[in-house]
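Everything on this sheet refers to the single structure shown next.
A single protein chain has been removed from this complex, and every other one stays in its place.
Chains: A, B and C, in written order; residue numbering restarts at 1 for each.
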Amino acid sequence: MAWTRDQIAARAARELQDGFYVNLGIGIPTLVANHIPPGVTVTLQSENGMLGMGPFPYEGEADPDLINAGKQTITELDSSSYFSSADSFAMIRGGHINLSILGGMQVSASGDLANWTVPGKMVKGMGGAMDLVAGVRRIVVVMEHVEKSGAPKLLPACTLPLTGKGVVDLLITDLGVFDIDRKGGGVTLRELAAGVTLDEVKAKTGASFKVALQGAEAA
Amino acid sequence: MAWTRDQIAARAARELQDGFYVNLGIGIPTLVANHIPPGVTVTLQSENGMLGMGPFPYEGEADPDLINAGKQTITELDSSSYFSSADSFAMIRGGHINLSILGGMQVSASGDLANWTVPGKMVKGMGGAMDLVAGVRRIVVVMEHVEKSGAPKLLPACTLPLTGKGVVDLLITDLGVFDIDRKGGGVTLRELAAGVTLDEVKAKTGASFKVALQGAEAA
Amino acid sequence: MVSKVFKDSTSALEGLLFDGMTIMAGGFGLCGIPENLIAAIREAGVRNLTVISNNCGIDGFGLGVLLAGGQIKKMISSYVGENKLFEQLYLAGELELEFNPQGTLAERIRAGGAGIPAFYTRTGVGTLVAEGKEVRNFDGEDYVMERGLTADLSIIKAWKADAAGNLAYRKTARNFNPMMATAGKVTVVEVESIVPTGSLDKDAIHTPGVYVDRLFVGAHFEKRIEQLTTRPRPTAAAH
Partner (left out) sequence: MVSKVFKDSTSALEGLLFDGMTIMAGGFGLCGIPENLIAAIREAGVRNLTVISNNCGIDGFGLGVLLAGGQIKKMISSYVGENKLFEQLYLAGELELEFNPQGTLAERIRAGGAGIPAFYTRTGVGTLVAEGKEVRNFDGEDYVMERGLTADLSIIKAWKADAAGNLAYRKTARNFNPMMATAGKVTVVEVESIVPTGSLDKDAIHTPGVYVDRLFVGAHFEKRIEQLTTRPRPTAAAH
């Protein structure tokens, strides 16, 4: 049955711990904010220069001077603070953010991440992604398990240019949850999405992986 | 006759140009603020984190949270701003201060400055002096021409540990004013203090120097 | 003292523009960009510009207008994904592009303004970004050496200024502006208002006046929103 994008986000939200400072990437990661577990308070950092990001504004109340890293209009909270891009990335690079949840195009068995470019096809840039994976203490990647073509995205080695080498701690796809040992290398399947079989995951995964299921829970 | 400390400061003040951002060291340099020429507006930087330093406070109005780099109580101006030590030295190191006037213990013919330590005798530290001479665009040193012992302080090479190598642009002593070519090396006597003879300067100077007097003016 | 206050964007740029120059432009996306100065540079028609800016505007707005005018030779940016003309020019080989990780770009600019010629960062190690650069191990971890960045001119958008050139930015419109203000040989600033000297909170001045050479009140601030995103108002029943 595989998880929906929203179910992936919900599963990723369970990685949030009370008191964490968190940076959420664009796409599925943005949805994580809708699934923060009760009793857990996290502070969201936006790398364009804000700590304590609030929800989207009500209609008619958008402020052009207040946007997130995805350029969306947002709001502030009582606890918010603003700072420069240099100060923001000092915070990120210096290891002061507990967790970042990012999208991915490819992840390797040793925790390499590719999510910023497809040579000859896509001219966008890495934005803050390389800084986030290099600086944030724990990196969770969320992505569809395979490409539209069916090609696997969890691979022995990435074929696309890297965003970071040995940086991913946890991978959450529509098929399940994978621990990645970014120092030693090696992938371990921890959870299967409801209705997904181990055989299906094996068929759709390029990298070899160990299996140590903690129970296949529906998100 | 030689210049007094106050006359040295007055001569140094003539190096100030309208609109300059200036950092004044401790001792004679502090006196320079009393001699800013009419029509010249300068902004004083204090390296502990302030731009736009005001005069000393009136009695009873000192604020312990408002001091200069010499730890003296000061006041603010309408145009003042405060910042961190890192931001203050970014300003200094980045070449944004036009002029610094500093005290000296020894100056060499190639513009080396020693003003922070006497090995085995004085344990104080360099404070911000090394950063100032390395970062500020133009460095003026003010000092007595000779030591109490009569030993010269303008030397072929400094014998004391350096504050900076090839950093001094202009030297003002009680005997006169010396241009220093900090790139090519070489000292030129430009002005004699009133009543001071060239012979006296020659007798009291360790370094050789050229003479190109602009006229011996009393400060 | 010569005044830093100019009457408009054109007079504030007088004598500063030349073909082949390097310009830093503040802003993130369309937030906090120097709209009025960009328009004046468009008007002036200088060409072969190297522009250092996190993004390159969108088609028809922000730095996009300099792109459309064929004035930009090279961009140093972290993300240009919102600009179709950019992609087109780049793929056609008519535009040079140097991608920097956003945090590396921000720090390179800070370093340039702070007299630091180079620093080391973990960002980009093992990626294309590190190619041709020194990689060095400190305490068991690899870092890449990055160089400081400066420019002939920095164009900055602030919220408020005083006549001494002290600047305050507003919310996330601060972004790259403060560092760029320190890294230009000349720094020109457009603001929404000039307030009496002494009325800004002295503990809250983001850019001290020493960094500002010229400033003016911008004639137009469209402040276009790139991604207007809202949520529905709670219904009356919810009250």
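Assume contacts are C-beta pairs under 8 Å (C-beta built on N, C-alpha and C of every residue); 3 or more make two chains touch, one makes a residue touch a chain.
This structure is a prediction, so every number in the text was calculated from the model and none was measured.
The hidden chain, counted over the whole complex, makes contact with A, B, C. Interface note: of B:E15, B:E47, B:D169 or B:E191, the residue touching the hidden chain in the full complex is B:E47. Contact with the undisplayed chain is limited, among B:T41, B:S84 or B:T197, to B:S84.
Residues of subunit A in contact with the chain left out of this view: 18-19, 21, 41, 43, 45, 51-52, 76, 78-83, 89-97, 135. Residues 107, 111, 114-122, 138-139, 141, 143, 147, 168-171, 174, 201-204, 206 are the ones on subunit C that touch the missing chain. In the full complex, the hidden chain is touched by subunit B at residues 46-50, 55-68, 70-74, 76, 82-86, 88-90, 92-93, 112, 123-131, 134-135, 161-166.
Note that only the chains that are shown with their structure count from here on.
A linear topology is adopted by the chain contact network, the touching chains following one after another without closure. Relative to the whole-protein C-alpha centroid, the nearest chain centroid is that of C. Inter-chain centre distance (subunit A to subunit C, centres taken as mean C-alpha positions): 28 Å. The distance from the centre of subunit A to the centre of subunit B, each centre being the mean of the chain's C-alpha atoms, comes to 55 Å. Per-chain Cα centroids separate subunit B from subunit C by 36 Å.
The set of subunit C residues that touch two or more partner chains comprises 110.
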